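Before we start, here is the structure in question, set down as structure tokens.
A single protein chain has been omitted from the complex, and every remaining protein chain is retained in its original position.
And now, subunit A:
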Amino acid sequence: MTDQSTPLAPRQRISPVSRVAEIVTSSPVVLIASIILLVVVLTALFAPWLVPHDPVRLTPSVRLKPPSETYWLGTDAYGRDLFSRILMGGRVSLVVGVAAAIFAVFFGLILGLFAGYIRWIDAVLMRMVDGLMAIPSILLAIAIVSLWGATIWTVLIAITIPEVPRVVRLVRSLVLSAREEPYVEAAIAAGSSTALIMRRHLVPNTIAPLIIQGTYICASAILTEAILSFLGAGINPSTPSWGNIMAEGRIYFQINPGIVLWPGLVVSVAILSINLLGDAVRDALDPRMAKRGIER
């Protein structure tokens, strides 16, 4: 009784490259955001070769100069070239942003998987997570940095830790619903181990939301790093970052407002671009959002 009356649908596979291309070109705004982000990343990556001046060399003779042909965005209170500093500062900000996103997603995924799948861990872990979330994240970050001193690693840890609970909650909720799916029950009935069920059936369900969450964490980490530097709890002032450039320029705002405004503008534009891209990825990966778009 072979049932050949209903032919199989044709094979179809979408390559990851064309999928990315599809997301990027989904709207002009997203395209612009992608281009801006690409420029920011490339300039930060190649900053040591692109900077017109040494970003840390003090030149007291040219303090607080307005923008000119030699100093494109002017100079700061120690006569350092602002443009070069912003270019170099992007390196710290982007590294912190990307690394915080990766670490937060990684640890959040592991903890969330266990919390969602194993009942007794859930009760204990989620109360700890609740406790962690009750502390304002900037406050927690400042506490951690002042405890261990300001290096790029402690700043990174200080920014990552407050982000982890959010990821844990997200992953846990996804796992809680995925574990009720009949295909997971079928895998249990087939004698699959917990590790195999997590790897094959649960983790793939969390990937799309995690990519999206990751972009938001990245944006918020860049902002948090800037805030920490601005408050003086960030990494060593000798290494330029968008936050500490602004912090140092604050006192000279009336003489040369550019020292605060230019890095501020770059931070805003970079975060806006990341968030826009995150929204685009969410729309592309979440079928419910796409549907809502149609019904609108």
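Going forward, a residue touches a chain if its C-beta (ideal position, glycine included) is under 8 Å from a C-beta of that chain, and two chains touch if they have at least 3 such contacts; residues count from 1.
The working rule: contacts and distances are computed from a predicted model.
Engineer: Report the protein name recorded by UniProt for the chain absent from the figure; options are "Anti-sigma factor antagonist", "Secreted protein", "Surface layer protein" or "Peptide/nickel transport system ATP-binding protein".
Structural biologist: "Peptide/nickel transport system ATP-binding protein"
Engineer: Just name the one of A:L31, A:L64, A:A99 or A:A187 that touches the chain not displayed here.
Structural biologist: Touches the omitted chain: A:A187.
Engineer: Which listed residue, A:P66, A:G131 or A:P204, touches the chain dropped from view?
Structural biologist: Here the residue in touch with the unshown chain is A:P204.
Engineer: By the contact criterion defined above, which parts of subunit A meet the unshown chain? Give residue numbers in ascending order.
Structural biologist: Its contact residues with the unshown chain are 1-4, 6, 8-9, 11-12, 181-183, 185-193, 196, 200-201, 204-205, 294-295.
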